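A short write-up of the structure that comes next.
Here the complex is missing one protein chain, while the rest keep their positions.
Now for chain A:
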Amino acid sequence: MNNVSVSVRDLSLSFGAVTVLDTLNLDIQNGEFLVLLGASGCGKSTLLNCIAGLLDVTDGQIFIKDRNVTWEEPKDRGIGMVFQSYALYPQMTVERNLSFGLRVAKLPAAEIDKRVARAAEILQIQPLLKRKPSELSGGQRQRVAIGRALVRDVDVFLFDEPLSNLDAKLRSELRVEIKRLHQSLNNTMIYVTHDQIEALTLADRIAVMKSGVIQQLADPMTIYNFPENLFVAGFIGSPSMNFFRGEIKDRGGRKVIEVNGVDFGMEAYPARGPLETGRKVVLGVRPEHVKVDENVPGQEVHDAIVDIEEPMGADNLLWLKHAGQTMSVRIAGARRYAPGTALKISFDMSMASVFDAATENRI
């Protein structure tokens, strides 16, 4: 228990008749980088605002550092927050933006100067201190916004889609910087995003959310390779995982999934329980777990036709026609196939995911 930084217990939140969060539970460890990942409108910001104290919870409790803060004001919760729109005070210089909270708290001037100088140094915004927010670029503004959380000297950082307003190049730059910041400060960070790349690259653990419910909470590799249900499997990964609807069949003691008359042997699949014959399932395979013109030992080899080729530099993405549907395959960028080419493919079933067609849960 001592190692838990933020603990959300049975949290519910409704706006009038609309329930956005329903008895949600989440424990975040000290120093952990937790990413809340989900599509727009699933309740990520709402959860973050509850933790911040910007929204009154309808039910449940929130603990920060073992202290029940459910009814505390935001400023007393030991949190700093960074917003998507930067939310810098437009009429104040960068320096005064950084020091605003400290001045409100009536800290001694020397202490304020010290903290502002330290934050400015960490974020390398010293040359900007005398400027107004309108004279800064988007990346610089977000740095200042992070600085405003930094000077508060808090245990927990909350980020609400901090990079979503930036262009692609700045986004990846600042992403690295946030990661570096976390490594050097080592405080707890809760980071909301709808961008799976941000989630996968930054997180110690990812909580994938849908309609206010956490679908899976695990480290990025587990989320990516062993999605708990069909939603998580489809949400993570670009291009998306290939899905095949089929049925488990017994071929002389050998379990296979039959998809449109094509068999996929299941010996290599790390199943959680018995695979009953006749069960309707969804087979999911990521594009990079399909071998092209080289066979996976013990696995069937199937025929496929190249439909479209999308060279992406390091990788080459092939869209194939196979088992009566279109699927994507990722191969090395140097291997080129013209559309219409016939080739052999073989699935790496040890990395595949199989879901029950009815419950949509992993089996």
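A few comments on the model shown:
Criterion: a contact is a pair of C-beta atoms (placed from the backbone, for glycine too) under 8 Å apart; a residue touches a chain by one contact, two chains touch by 3 or more; residues count from 1.
Here, contacts and distances are computed from a predicted model.
A chain of this complex does not appear here, and its UniProt-recorded name among "Acetolactate synthase small subunit", "DNA ligase-associated DEXH box helicase", "Carbohydrate ABC transporter permease" or "Formate-dependent nitrite reductase, membrane component NrfD" is "Carbohydrate ABC transporter permease". Of the options A:28, A:81, A:217 or A:363, the residue whose C-beta touches the omitted chain is A:81. Only one residue from A:93, A:165, A:201 or A:222 touches the chain missing from this view: A:165. If you put the hidden chain back, the residue from A:39, A:54, A:176 or A:271 that touches it is A:54.
Those residues of chain A that touch the chain absent from the view are 49, 52-54, 73-75, 79-81, 83-91, 100-101, 104-105, 132-134, 145, 148, 152, 160, 165.
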